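Would you mind keeping the following structure in view while I ask a few things?
== chain A ==
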Amino acid sequence: MTTSTPPSASGTTEVVLEADGLTKHFPVRKRGRELLSRTARSVRAVEDVTLRLHRGRVTALVGESGSGKSTVARLLAQLYPQTAGSIRLRGEPVDAKGGRRFRAYSKRVQMIFQDPFASLNPVHTVRYHLTRALKIHGNAGKTPQELEEALAHLLTRVQLTPPERYVDKFPHELSGGQRQRVAIARALGADPEVLLADEPVSMLDVSIRLGVLNLLRDLKERLHLAILYITHDIASARYFADETFVMYAGRVVEGGDSETVTQRPAHPYTQLLIDSAPDPDRPAAQEKDGGTGEPPSLINPPTGCRFNPRCPYAMEVCARKVPPRFAIGDGDGHFAACWLYDAGLSDADKVKLRPVEGVS
Partner candidate 1 sequence: SNPGANSTNEGVLNVGMPNGPQTENNNPFLNTSAASSLGYRRLLFEPLAMVNETKPADKAKPWLATEWEWSDNFHKLSLTIRDGATWSDGKPLTAEDVAFTFELLKKNPGLNVDSVPYDTITASGSKVEVGFPRSQFVNQKKILEQLIVPKHIWSTIENPSTDTLKNPVGSGPYTLKTFTPQTVTLTVRDSYWQELPKVKEVRYTSYSDNNAQTTALATGAAEWSFVFIPNYEAVYTSKDPEHYKLYFPPVLGIHGLWFNTKVAPWDNAALRRAVNMVINRDDIFTQGEAGYFYPKVDNITGIPTPAGDSYIAPEFKSKIVNVDVDGAKKELAAAGFTFQGEKLVDPTGKPVTLKMTVPSGWSDYVTNLEIIKDNVSKIGIEATVDLPNADAWSKALDTGDFQAALHWTNNGPTPYDIYENIMNGALYKPIGEGGINGNYGRYENPEATALLNEYANAADDAARTAALHKIQQIHVRDMPVAITSAANAGGQYSTKNWVGWPDESNQYAPLQPTLENALDVVLHLKPAA
Partner candidate 2 sequence: MTVVPTTGTATPVAAPVKRRRLRFVANPKATVGLVILGFFALVAVIGPWIAPYDPSGRSNDLLQGPSAAHWFGTTHLGQDIFSQVLVGTRSVMVVGFVAGIVATILSILVGVTSGYLAGAGSEVLSALSNVFLVLPALPLMIIITSTLPETGTLTIALVIGLTSWAWGARVLRAQTLSLRGRDYVEAARATGEKSSRIILFEILPNLTAVIASGFVGTVIFAVTLEITLAFIGIGAGGDWNWGTVLYWAQSQQALAQGAWWWFVPAGLAIALLGTALSLVNFGIDEFVSPRLRGGGKTNVKTADGHTVRMRVGFTPVLATKARSEGRETP
């Protein structure tokens, strides 16, 4: 197998799941004086996110902790109702709040949770977990033998072989990597078209991570699943994803082909992220002075571009208007939501908010 698969080479670009203007606000309880005011307070966890998942492609969603990645995944899995925006599965609008429709939807879109230690019920065996997934979605066959075969098939798919050895084990008897595989097998039990993987490896040891990621890649290639790979490790996105989207404070700030985004980051936040990632090849002395400050509050997010208070290049316009996506033009669909890439800004808009140098 090769080290990378150019996105264009993956053949198909058929869109399976797409989200348009996806928005999620979590209401926060009012307190004290606010009881009198009429404005409702909420955590604006996800704001106007648009993305597409393609058949047989891995799309990475990166961004720091709390930027809304998991929320996007849960919205796509319909575990939360969205505040605004639409989700379309194979072009059809999705509305799967209730029981039966949710089931039908979950058969096609499955989610893998972040923590393999927490996402399997400690009191149930592997068999129970997988059987349920199969049964719910009618993949269990009719006879016990068929079920047994289906189980074996699932376990083999996630390379837990021989299946007999794992099928009757309890989660605590499995290693982290094995558990994560069981979680993946469970998701596959529904025979989905889309797999939403929420930080599937962040809880795993370095030596085990690779195995799980390779497995995901293998699934993509063999079963042509559309996979959303959520992570905060941008380096792993470079290695495993065809496309990468970067989120900051609930908004997608940059996206495009993974190699381009990681090697030629356009948005100042992506640049900061990449500069901050540990890099053994870079001598400590060579380090640039990176950005400072903390991620913004999502209850009262900054106006305009949410990164503007930390951005070394912030301009007048950044604090006023939310930047739309600007195509960068150096790679496959590479875009950034940043005013720096708007050619048509007036001079007034371009006035710097702060002196560029000497940021402390």
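In the analysis below, contacts are C-beta pairs under 8 Å (C-beta built on N, C-alpha and C of every residue); 3 or more make two chains touch, one makes a residue touch a chain; residues count from 1.
As a selection rule, all candidates are chains of the complex that A comes from, given by their letters.
Just so we're clear, the structure is a prediction, and the values are computed from it rather than from any experiment.
Every option in 1 or 2 belongs to this complex, yet chain A touches just one of them, candidate 2. By the touch criterion stated above, chain A contacts candidate 2 in their complex at residues 1-4, 77, 79, 99, 102-103, 106-107, 110-111, 113-115, 118-124, 132-133, 136-137, 159-161, 165, 168-170, 172-175, 177-178, 183, 186-187, 189-190, 208, 210-211, 214-215, 217-218.
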